[in-house]
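Working notes, structure below.
Only one protein chain is missing; all other protein chains are in place.
Up next, subunit A:
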Amino acid sequence: MTDLLTPRAIGQSLVRRDGVDKVRGTATYAFETDVEHPAYCHPVQATIALGRVTAMDTAAAEALDGVLAVLTPFNAERLASTEDAEYAVLQSTEVAFRGQLIGLVVAETSELAREVADGITVTYAEQPHDSELRTDHPGLYAPEQVNAGHPTDTAEGDVDAAMAAAEVTVDHTYETQMLHNNPIEPHATTALWEDGSLTLWDSTQGVHPDRAAVCEVFGLDEERVRVVCPYVGGGFGSKGNPHANVMLVTMAARALPGRPVKLALTRQQMFFLTGYRTPTIQRMQLGADRRGRLSAIAIDVVEQTSKIKEFAEQTGVPARMMYASPNRRTTHRLAPLDVPIPSWMRAPGECPGMFGPEVAMDELAEALGMDPVQLRIANEPDVDPDTGKPWSSRHLVECLREGAQRFGWDSRGPGRRREGDWLVGHGMASSVYPTMRQATSTASIRFSGGRYVAEIGAADLGTGAWTVLPQIAADALGVDVADVDVAIGDTRYPTASVAGGSSGTNTWGSAIVQAAREFRGKYGTDPQDGDEASGDVDQAAMDDAHAAYAFGAQFAEARVNADTGEIRVPRLIGVFAAGRIINPRTARSQLIGGMTMGLSMALHEDSVFDTRIGQVANHDLADYHITVNADVGEIEAHWLDEHDPYVNVMGAKGIGEIGITGTAAAVVNAVHHATGVRVRSLPVTLDKVLAGLD
């Protein structure tokens, strides 16, 4: 148990410190870095899904005026490490997926680089590929573990026997679609190799992890590499670790010493190269008695990975801890395919993993004739069913009740309500996200010119780190927040962990508090100019005795046009219990942002994979639909005043990801309530409900 910081600056709804610069367009993003006389890169991508490059005709390209370099597998430098197949760019002629990087043109202008890259003739020896996810895939295997170190399978009791004995059962298969992160700022880098040192101005969720990966691949000393990233135009996980483009632009910089080079992937290229959320197929089984007490919960997940680099989304993990049941089973199986490499996307695991289970709960409530809110309350576990540990705090029931009250859930009838041309329905689902803290981060605090400066290599993805870290520092130092500056986004500052797993504020904030305590311990309350102290995340003080999660409940109103099946969601309300909220303004933005992204997953986003050729067919933003303003009506995020003394000294749980969990299920459940049509595969589009309309 920790004595939490007394909140003074914490809890204030301060405006974003970087807001004005961003609105004015003066905040400098990676590609815009002002360097002298830059050269521009454009990649060459494989147009087969499996095989080998046998030849690349680059002679004409290399002879062109303005072309500075043409890199291919036949002439590229040999990397120090090729252990990570994603990063082993241009190291072999093998092609493992369509769109893989097989070359790069560097030229005086971006237009020329693109034209030359597109004009290079490539000859292939093509092999038949396999890019279709299916539950009967012969290569399905159980990975050693799934992401975040979770066991692949878990089992307790006897699910089959419990299902056979249960008074009411649900046994259905649910599917979540392939999704691409699509931050508005593409993956972009400005790179300079000079005098044996490398500088990368890179759009990344972590300058230090980014540097570590590049140093490993190129065999460089970290002292000689600097990564700078003050601002990120969104990442949603896709900038959580570098992708192959960072290695490619580094290679270009090394080929042209002294000349800055720039590479920004196009939107289309991002659909091949920067990760995506694997599609999942979830067989869900629930067994219950007539009162709605669960006797069995099982989820068997089939999802995909690329053959060359394993990525095992932890989809089944939330079903392990969400509700109480004596008999439980979770499994994960991966289909290894000739496809681009899946990666992190907002709430990996929990986001897809709260779809099948939360729709299945709705189906169970329907079968029982029970209110879906009451069904969840009836299965509230006293301790974490997965580990047996007590909760650090768990206020799901309170979120459900407050959400129901705010939404007007009690007015919900049996369904099939019609208003004019629209069928109206209400649906809900629970939300959850684990509370995490990374093992390493260091912050320093310096007193300079009468102000305190906290330095840490943290990243602000647009989430608000520039604004909330000073609030934490101010309360830790016991000073006014206006007297605190932070410096982030540069490897010149102390090591910081990645902005991922909703752990950024928890981790960096813990380091800042530690540094502040060191500072006060050393210098007291009347420091001299230049006094400085640093502190690390205190792992020893990390609570391991409790299961720590943020919880929430989301309520959606769906309207389905009785003629056309068009689906609109005019109302979405979320109530969350996520520990102490550092800054209500930026927190609300995170929560409604997550909910909007969940709505987008529910209704719109869909990477339609063309298995004939091994690529996403709709690989641009005209065809890959992301929810727009016109699709969002009233959207509200509320939170409970939750006190959790176990998670960290701020009492904060992390809010970047929970908003997206459960949303899609709430929407699907509302569409069912409106129409009687149960859609079990995402997204819910009008063609899936049309046949069920009168």
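Keep in mind that, in the parts below, a residue touches a chain if its C-beta (ideal position, glycine included) is under 8 Å from a C-beta of that chain, and two chains touch if they have at least 3 such contacts; residues count from 1.
To be clear about the criterion, contacts and distances are computed from a predicted model.
One subunit of the complex is not drawn; among "Manganese catalase family protein", "Integral membrane protein", "Xanthine dehydrogenase family protein subunit M" or "Carbon-phosphorus lyase complex subunit PhnJ", its UniProt record names it "Xanthine dehydrogenase family protein subunit M". Only one of A:Ser13, A:Ser81, A:Gln539 or A:Thr564 touches the chain withheld from this view, namely A:Thr564.
In the full complex, subunit A touches the hidden chain at residues 47, 111, 114-115, 118, 268, 421, 563-566, 568, 603-604, 606, 608-613, 617-620, 622-623, 625, 627-631, 685-687, 690-691.
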